[in-house]
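Note that one protein chain is taken out, while the other chains of the complex remain in position.
Labels run A and B following the written order; every chain starts at residue 1.
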Amino acid sequence: MRRFSIGRYVLPVYSILALVFLLIPIVYTIVFSFNASTRSNTVWEGFTLNHWVNVCSRQDVCEALNNSIIIGLVSTLFATILGTALAIALVRYSFKARSVVSLSLFLPMATPEVVMGAGLAGLFFNIGFAPGMATTIIAHVMFCLSFVVVTVKARVQTLDPTLEEAGADLYANPRQVFRKITLPLLMPGIVSAALLSFALSFDDFIITYFNSGAVTTFPKYIYVAASRGVPAEANVIASAVFILAIVIVLATQIRGALKRAKFAKFK
Amino acid sequence: MAFAAFSNDKPAKDSSAQRKTGPIVLALLLPGLIYLALFFITPLISLVITPLQSPDPSGAIGIYINDVNFANYATVAIDYLPQIMRSFGYAFSATVFALLISYPVAYLIGVKLRSRPLLQRLMLTLVIAPFFISFLLRTIAWKQLLSDDSGFVNLLHTIGVLAPDQFFLGTDAAVIFGLTYNFIPFMTLPLFANLERLDVRLIEAGSDLYANPRHIFTKITLPLSMPGIISGTLLTFIPIAGDYVNASRDFLGSSKTSMIGTMVEADYLQNLNYPSASAMSVLLMGVILALVTLYVRRSGTEDLL
Partner (left out) sequence: MAENTRVAGADLELIDVRKDFPGFTALDDMDLHIPAGQFFALLGPSGCGKTTTLRIVAGLETPTQGQVLIGGNDVTSSKPHERPVNTVFQSYALFPHMTVLENIEFGLRQRKISDYEKLAKDALSLVELSHLGQRRPQQLSGGQQQRVALARALVNRPSLLLLDEPLGALDLKLRRQMQIELKAIQLEVGLTFLHVTHDQEEAMDMADIVAVMNKGRIEQMGAPEVLYDRPKTAFVSKFLGQSNLFIGDVIDKNASAISIEVGGNKITVDKKRAEKHTGKIAIGVRPEKADFHESKPKLSADHIVIGPGEIIDIRFTGVSNQYLIDIPNVGEVTVFAQNIGKSPETQLGAKVWVSWKIEHSYGLADLPDGTEEV
């Protein structure tokens, strides 16, 4: 007796519906980047490539984007260096108070952005440090740090310590082992961490809002523009970022799959 | 935690066995820890102390003098009780909805699609794709799609769910909707990370021992996925409790849906009432620390990161 199990289809159908649901705003945003709107981008007025071609015709949008990129790159640089060092220490070295360190690195991830934003703003205010680029970058490094540690830590844990022993056995001193063996093997994790850090920094709103003073970042620009209408150029930039991100992620997945296929051939 | 979901490799055998020591540990730890102490611990301490200040006798706005005045904490707890209750109410509802929506998806990707790794990665990418569009624009998109004259609201009017003079935007439901949507990836990833490592043979064993699908789920799958559920819940509940964008008037909310975050922003940036804003932040942080402590007591600190 054949049993037609409807249960088999419930899960996939449901999941596909869920995914469609997740993607609706994305489609909306991308579609409306082509909207021939003038001021407010709420009603569809016709298709145009104008906004894509002349993205920076509204200077404020591009200035905000520029700031976001600079802040993102600088914070990523510092967060990645500090975070990688911490991750290596946590996995490979034994030291007292390791649970305290783990906990203190976890807390920023568990802290709501309002709390961190207000706290940092308060700190800067108390020491007389005026909010601006520097304070924004400091704040961004802070909240990206824990995420970098988590990502790199996962990679360090996959690293076979015997490889470093082999390096020492083959006459490499500790510094050479780090440069020629540890770092190259950690690189994929460090790159992921850097990408994650940049993404978090780029999209951050609340903490930035409290600590940036007069500097406008891309999300801040959108928030301020929300009440009167976000211009289509913002949609263009967001769509471009989205497409770039998807391309990067898909490219890494495909590259990984090709590599695995190549190795499998020789087995 | 959840971020290991993206790593393609499995952990090396027992790397905890041989941990090294040496002066280099300090060089590795100190820069990051000092940064943490300066820019995380200190602000938190500052947040706790600021509410103890009193308004400057001159009455000037935004100026405070150091004092030991607990009045602010009391005032905030009483005056802002509605916001506090609302924030946790929203957070709880949105977390539950996010869990209900995410679990089946995470199960599909993490368990059912194990034999098709390419499809698995593709679907995972689609789940986190919303991340790649600015969260503000996502919320604005919903604002437009669910606006007073949208097809959706018209439908609700037609079938009578909403009275002709009622709308969707500005209601609790709209805010919860937005919060759920925006934080689904935060729930899905930890669930996925856990379900991906679920040993399918345990399910087969359950089946072999006469358990029906419902029992298999409640007695095997669900308990085993508990760590993922807990970490997903934490990662979702906490940021939602502090969010104020979704609830903002300019997005999906109204003046009647203000949350703790709304008050903090207003007090801090507009009223320049630093003690009040800090007191609210401390309250929020206190509840969250309580939750995290409960979690740590249960599972220890090694798995946190």
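In this text, contacts are C-beta pairs under 8 Å (C-beta built on N, C-alpha and C of every residue); 3 or more make two chains touch, one makes a residue touch a chain.
Everything numeric in this text was worked out from a predicted model, so none of it was measured.
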For the chain not depicted, the shown chains it touches: A
Candidates A:L19, A:A36 or A:L185 - the one touching the absent chain: A:L185
Hidden-chain contact residue, picked from the options A:S40, A:Q176 or A:S227: A:Q176
Hidden partner chain, touching residue among A:V10, A:V27, A:A97 or A:A168: A:A168
Residues of subunit A (touch criterion as defined above) contacting the omitted chain: 160, 162-163, 165-173, 176, 180-181, 184-185, 262-263, 266-267
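The rule is simple: only the chains that are shown with their structure count from here on.
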Subunit A partner contacts - residues on subunit B that touch it in the complex: 1, 3-4, 6-13, 15, 18-22, 24-25, 27-29, 31-33, 35-36, 39-44, 46-47, 50, 101-102, 104-105, 107-109, 112, 117-118, 121-123, 125-127, 129-142, 144-145, 147, 181, 184, 213, 234-235, 238-239, 241-245, 250-251, 260-261, 264-265, 268-269, 274, 277-278, 281, 284-285, 288, 292, 296, 301-302, 304-305
In the complex with subunit B, residue positions of subunit A that touch it: 7, 11-12, 14-15, 18-19, 21-26, 28-29, 32, 42, 81-83, 85-86, 88-95, 99, 101-116, 118-123, 125-126, 138-139, 141-142, 145-147, 149-151, 153-155, 157-161, 174, 189, 192, 196, 199, 203, 205-206, 209-210, 218-219, 222-223, 226-227, 230, 234-235, 238-239, 241-242, 245-246, 249-250, 253, 256-257
